[in-house]
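In this view, the complex is presented without one of its protein chains, the others remaining in place.
In order of appearance the chains are A and B, and numbering begins at 1 in each one.
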Amino acid sequence: MPIEILMPALSPTMTEGNLVKWHVAEGDKVEAGDLLAEIETDKATMEVEAVDEGTIGKILIAEGTQDVKVNAAIALLLEEGEAATALDGYTSKGDAPQSAPAEKEPDQPQTVQESAPAPVVPTNSQDRLFASPLAKRIALDKGVDLNSVNGSGPHGRIVKRDVEGLSGGQAAPAPSIQQPTSTGPEFEDVPLSGMRKIIAKRLLESKQTIPHFYLTVDCQLDDLMATRKQLNEGLADQGKKITVNDFVIKAVAMALRDTPDANASWVGNAIRRYKHSDVSVAVAIDDGLVTPIIKKAELKSIVTVSDEMKVLAKKAKDGKLKPEEFQGGSFSISNLGMFGIKQFNAIINPPQACIMAVGAGEKRPVIVDGQVTSRTVVTITLSSDHRVVDGKVGADFLTAFKKYMENPVLLLAQG
Amino acid sequence: MTAQDKFLGQNKEQLLKLYEQMLLIRRFEEKSGQLYGMGKIAGFCHLYIGQEAVVVGVQSQLNQDKDTVITAYRDHGHMLACGMDPGGVLAELMGREGGFSKGKGGSMHMFSVEKRFYGGHGIVGAQVPIGTGLAFAHKYEEDGGLAAAYMGDGAANQGQVYEAFNMASLWKLPVLYIIENNQYAMGTSTERHSSSEKFYLRGEPFGIKGEAVDGMNILEVQKAAARATKHIREGKGPYLLEIETYRYKGHSMSDPAKYRDKEEVDAYRKDNDPIINFKKDLLNSDLFNDEDFKSIEDRIKEEVKKAVEFSEASPEPDASELYTDILVESK
Partner (left out) sequence: MTTLTIREALRDAMAEEMRRDEKVFVMGEEVAEYQGAYKVTQGLLQEFGAKRVIDTPITEHGFAGLAVGAAFRGLRPVVEFMTFNFAMQAIDHIINSAAKTLYMSGGQMGCPIVFRGPNGAASRVGAQHSQCYASWYSHCPGLKVIAPYSAADAKGLLKAAIRDPNPVVFLENELIYGTSFDVPDGDDHIIPIGKAAVVRKGKDVTITAYSIMVGKALKAAEVLAEEGIDAEVIDLRTIRPMDTETIIDSVKKTNRLVATEEGWGQSGVAAEISTVVQEQAFDYLDAPVARVSAKDVPLPYAANLEKLALPQVEDIVKAVKGVCYK
């Protein structure tokens, strides 16, 4: 039986090679170590030497053949004393590299594709419910719907203490609310609306994570009231009426333009400064409030501001605001003056950095040139995120705001 | 000079044994190269062809019951010379359960506590301090043994070799350092990698006596090793042999050997081959005839064939072996 001379693997990565040159011919005697052929691998040209001694019986792969598979027979070697007739019955034993005995085939590692989980669809973080793994497990065990639980952890995360005292099927159970008992006070639990949940979550997050500070200033409104009266008389035939609040919006817009540091947001790794005064105005509606936005208010005339505000307020009350009309302002105004509130501190509307609380304009005694006299005064309180706005910036903003409120002609000159 | 003198007083049987050991290594390595070509051996595989007289000559002067041996990764020849079974070595090369390391070590990492062979180390030069530690243990235990620590000319430039030389000489440890100078550290020739090519002088600053030896002549190797071991066994501390030899094959299987001429290799093979020359020397004396060699050659052919059969029949290690032998379980 002639010995097959096989195409050798001459590098760990070689799977086939080119037979460049034969150094022996059929009929040549060879000994172990003799040069047989040159093979070009993926890396270099290397020599193939004889391992066994004998006579080259037949060359199976001609010189110059490209891409000869590793372990393919390239020649046949006749052993000592073996006749050339031994070649006659030759059939190739195949060229597949032999591996270990079949029963010991190594386990095939599973490919990543086979076991890859379904892709995770990114969810809107605003709508996501956050709960610790433990809180989720407790809720699952008790059959508690986490959507009905307020989270007290960071970013509104529901944690163990929020779900510990609950039992399954409870409707609106913040842990501090007791279930009615025969001896306790009588009450009714009102289910939470979606808006109530969002208000609760966002304002809790705001008050817990934003370092609020407060600046208060009084503005005299006598000139503004006179200007407004004059303006409204002029607009009467158009059926238009400018409100004090319209002046406040426009004054805020101008003061923000003058104090850009206050027109900004904390975005985690930076302070985002806005190019325009997009003023969110809180509007009370049934079961809550919304904040429609007067966009680029610094560029708009007070009449335009007034017109837009009326439209937005109506839409708000009718529940017809589009998302782009109430999402994304750069500064908020909350005005409780119409309810007779003298002064209050508002909670910042994230991700904004400031909200301005406006009280009621009222006649107050003030000292002018050493004499006590009566003036119409409003108390303004600015809540600021100290990560974004420092005391000086807040003061600069209020100074500018006060200037516009007390010199309303400047507002008419703009936009 | 009589034949007896020339052959260092060794009898016919001893001399034929040397020939047989060298030829076994040669044939075993040729077969390993072939099996690598067939994809049955993988990874790194460093062949010893051309250097056989070094290890066979040195080992002939060691006490197989007392002394310990350590080397780097061109280690198949050392294992066979230590008497490790060729089947177990080849099975390890093929990554089989029957290998000396159950298939978990490979070409560079085999050991036999029974045959006092301590590896088989893949980090160039690391075996030298470890071998010095074997010598430390011989001295600590006062067991009369010595450690033979082999390294290549490449390893001789590693800093830890000299850290070991210093301690070995300082503490008079029974260690024989053997630098197998095969002319190339991988592909870099000695004149390109060493400021001084006189490696036998590398121990001199530490007070370690050294000598250069013709490693293509097994009798010369034996003579030098005899002097070295005598020195060490007399308690005089370490000894250094630089044994000049030649590696016929590439550094590893994927080495196209472009850094040297084919003529250079051929010159060694034709005129300076340690096995052919030794056989000629023996035949030239009146003590030997062709038949003596023919029977050895047939026996080795058979032995290598058996090693292949054993390895082929040995299964791959069981998957459960993955997690065994990481730690010795405490009693």
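Throughout what follows, contacts are C-beta pairs under 8 Å (C-beta built on N, C-alpha and C of every residue); 3 or more make two chains touch, one makes a residue touch a chain.
In this text the structure is predicted, and so the values were computed from the model without any measurement.
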Visible chains in contact with the missing one: A, B
Candidates A:Arg137, A:Lys207 or A:Lys363 - the one touching the absent chain: A:Arg137
Residue of B:Glu163, B:Glu197 or B:Glu297 in touch with the missing chain, whole complex considered: B:Glu163
Identified contact with the non-displayed chain, of B:Gln4, B:Gln64, B:Asn284 or B:Thr324: B:Thr324
Touch residues of chain B, complete complex, unshown partner: 68, 70, 99-105, 109-113, 118-123, 126, 128-138, 140-141, 147, 159-160, 163-164, 166-167, 170, 324-328, 330
For chain A, the residues touching the chain missing from this view: 132-137, 152-154, 159-160
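Everything below uses one rule, namely that only the chains that are shown with their structure count from here on.
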Chain A and chain B, separation of their C-alpha mean positions in angstrom: 64
Chain A-facing residues of chain B, complex: 27, 30-31, 33-34, 36-40, 42-43, 95-96, 253-254, 256, 258, 269, 313, 315-316, 319
Touch list for chain A against partner chain B, complex: 6, 8-12, 32-33, 43-46, 48, 51, 70-71, 97-98, 100-101, 103-104, 106-107
